[in-house]
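All protein chains but one are shown in place.
For subunit A:
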Amino acid sequence: MSILRQGSTLIASVHTALDDSELERFRTDLVAQIGEHRSRGVIIDVAALDVIDSFAALTLRTIAEMARLRGARTVIVGIQPEVAFTMVRLGMGTGSIPTALDLEEGLALLTGGVDDGRRRP
């Protein structure tokens, strides 16, 4: 995985399948970097994940909630169609975290802020 900074936004990309301890480390790293860079937005790119099971979904939700408490908004981008299907069947989702099709859309969502209002709980 890699975490890049663009302006006040952090872009975290997952490149390979992560096991549970790696997911936890990813969460810790990311939340620490939000404080370090005083980020206002976080984009998590999960396009490379071929499986998002209950633990991965829970981790993503935890990251988003922790980021919110630290003053940053999170957008998840790049969920593959078959992964989305499985998540629905499994009965879990990303909850109230906004999502976008890809990185570009995610950035637009964070910077535009127009259609963002209705997505917030």
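Note that a contact is a pair of C-beta atoms (placed from the backbone, for glycine too) under 8 Å apart; a residue touches a chain by one contact, two chains touch by 3 or more; residues count from 1.
One rule holds for everything that comes next: contacts and distances are computed from a predicted model.
One subunit of the complex is not drawn; among "Serine/threonine-protein kinase RsbT", "Pyruvate dehydrogenase E1 component subunit alpha", "YCII-related domain-containing protein" or "Nodulation protein E", its UniProt record names it "Serine/threonine-protein kinase RsbT". In the full complex, subunit A makes contact with the omitted chain through residues 17-22, 50-55, 57-58, 80-83, 85-86, 89-92.
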